[in-house]
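Remarks on the structure that follows.
Omission of a single protein chain aside, the complex is shown with its protein chains in their original locations.
So, chain A:
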């Protein structure tokens, strides 16, 4: 693998990281803390939405984020033949 390929692989990885970490930030710090009062105006079942994100929703999203990253990276590794 030449250095150009490496560079491209790393850039794509960083792009995924940027997007996924933005979501990570949004559901926890965003929905759970910064926007909690605004979201609490809505309800999910019997739970105020902001409160739900702080105690339930953010955790579900975290789990999903990691498995999405696993899939994306496995594909990327295959594309660059790094899955050996």
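In the analysis below, contacts are C-beta pairs under 8 Å (C-beta built on N, C-alpha and C of every residue); 3 or more make two chains touch, one makes a residue touch a chain; residues count from 1.
The rule is short, and it goes like this: contacts and distances are computed from a predicted model.
*Asks:* For the chain that is missing from this picture, which UniProt protein name fits: "SCO2523 family variant P-loop protein", "ABC transporter permease", "Cation acetate symporter" or "Cysteine desulfurase IscS"?
*Replies:* "Cation acetate symporter"
*Asks:* For the chain that got dropped from the picture, name the residues of chain A it touches.
*Replies:* Interface with the chain not displayed, on the chain A side: 1, 6, 9-10, 13, 17, 20-21, 24, 28-29, 32-34, 36, 40, 44-48, 51-52, 54-56, 58-60, 62-63, 65-67, 69-70, 73-74, 77, 81-84.
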